[in-house]
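Everything below concerns the one structure shown next.
A single protein chain has been omitted; all remaining protein chains appear in their positions.
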Amino acid sequence: MGNDNILTVKELSKAFGDNRVLDKISFTVERGEVVVIIGPSGTGKSTLLRCINSLTPPDEGRVWLDDREITDKHSDINRIRQDIGFVFQHFALFNHLTALGNVEVGLYKVKKLSREAARAKAIEELTRVGLREHMEKYPAELSGGQQQRVGIARSLAMDPKIMMFDEPTSALDPELTGEVLTVMKDLARAGMTMVVVSHEIGFARSVADRIVFMEDGHIVEDGPPEEILKSAKKERTREFLHKITELYGG
Amino acid sequence: MFEYFIEIAPQLGYGLLATLLFTFVGMVVGFFAAVPLCLIRLYGRGLLYGIVTVYVELVRGTPLLIQLYMIYYGLPKFLLPLGITVTPYTAAFIGFILNSTAYQVEYMKGGFKAISYEQIEASYSLGMSRWQTIFTILVPQGLRFSIPALSNELIYLLKYTSLGFVIQAPELMTQAKELASTHARYMETYLIVAFIYVGLTFILSKLSDMVDERLRIPGFAPEKIR
Partner (left out) sequence: MEDLGQFILYSAIAIGKGALVTIVVTVASLLLGFLLAVPLSIGRTYGNKPIRFLIQLYEGFFRGTPHIVTLFLFYFGLRHVGELVGNPAFQIAIPPFPAAVLALGITSSAYQSLIFRSSIQSISRDQYNAARSLGMGKWKAIITIVFVQALRLSIPGLTNEATIVLKDSPITYLVAIPEMLTQARGIIDSAMGQVFFEVLIPVSLLYFGLFVLSNKLFELLDEKLRIPGFELERR
């Protein structure tokens, strides 16, 4: 594409029945940028992420990762997905595998590494998120925060070009969000390109390069944190931020 | 009553062996047949899906007795001209296998449905293909979740082999009826046989608890009803 955009989304639309969840959404993300998407529940933020890596194929629109078009029917979607890390709200760990097993499985099944190489890399990633001592535990034996960190390690192990987070801390008890946000902040500082759907305004304020406000399937406003949080241009943005800072304390 | 029991034990033993044979063959063959059928039922489309669905619904919605009846008395009408005889054994095996398969498909379906959809999404986002997702993530969990229901099925099957009586398959019940009328000791014979079944059920129940313990995914204990 000739610029430093790693992710390009053009006129993405998705409807579920009569409900127009995404309406001609367009935006780009540059290499190394951290974009935080905020907005009222049910406005299609999760759907947007899922449309980007085609977990939910969009009705209209096109998406590029670097210069590979994800929405092209002829692209190898499995190959492209390896380069997009996805972290789920409810962790989505594979329950029958240990933490180590969860991080390994993508490496030897998809990247076709040898079992030893996969194991070594997996241990490395788990250490990076601070869970080395727990690597033989099963998901049910881990706290929510630990499970989410395993989820992050699992995605990171694939050496993705971009990481997407779908409300990573929303399903966690308040005391546990800290450990996950810390990992995410470290990731951001290390230069990873991230798209994060979240309510955590504090996180956005400290780490985001851009904040995008979405409502009713549209992007309402898009700008740097200082601008959005202090002096948002649109009325709706300010209303939403007001509500949210009351609830979450910003 | 005890001497009577000793007297009839050999014949009962023979019937018991047949009963166990029917039960295990029905269960094991049913299991291996059910896995692919279940996957079709869950993820398939079109004609194949339709056939499997009709089969499963019909077999589960009609009495086993009628099914056995049709196989034993009805199948010969087609096979006799071809020179194939249908023995009680054959009919019993076919009947129990067809029946158990259908039920196991449904129980496995329940086990698979217990897997959160997010895990499927996570698997895809790592770049795994459809088949990889099914065999690496879904099958290992789905089968484990199905174990309680499947062990129930085993116990049900054991008891339902008694219907083999209706098509003269030489299992426990058939022997019981013959012995009872031969010796004209109905109450005792049927009571003894009842206790044999109860004992078998108890043993199978304990065995399947053990299997469940060993294969369970840590953290997913089914609630026991005390």
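Here the chain labels run A and B in written order, and each chain numbers its own residues starting at 1.
Here, contacts are C-beta pairs under 8 Å (C-beta built on N, C-alpha and C of every residue); 3 or more make two chains touch, one makes a residue touch a chain.
It should be emphasised that the depicted structure is a prediction, and the values quoted were computed from it without experimental measurement.
Novice: Which of B:I51, B:I66 or B:L79 touches the chain that is not shown?
Specialist: B:I66
Novice: With the missing chain put back, one of B:L37, B:V56, B:I147 or B:L163 would touch it. Which one?
Specialist: Candidates B:L37, B:V56, B:I147 or B:L163; residue touching the omitted chain: B:L163.
Novice: Tell me, which residues in subunit B touch the chain that this view leaves out?
Specialist: Touch set of subunit B with respect to the missing chain: 1, 58, 61-66, 69-70, 73-74, 77, 110-111, 113-114, 145, 159-160, 162-163, 165-166, 173, 176-177, 180, 184-188, 190-191, 193-194, 197-202, 225-226.
Everything that follows uses one rule, which is that only the chains that are shown with their structure count from here on.
Novice: So the centre of each chain is just the mean of its C-alpha atoms; given that, what is the distance between subunit A and subunit B in Å?
Specialist: The separation of the two C-alpha centroids amounts to 46 Å.
Novice: Subunit B touches which residues of subunit A in the complex?
Specialist: It is residues 50, 53, 55, 78-79, 81-82, 84-86, 88-96, 105-106, 109-111, 138-141, 151, 154-155, 158 of subunit A that touch subunit B.
Novice: In the complex, go through subunit B and note every residue touching subunit A.
Specialist: By the definition above, subunit B touches subunit A via 115-116, 118-119, 121-129, 132, 136-137, 140-141, 144, 217-220.
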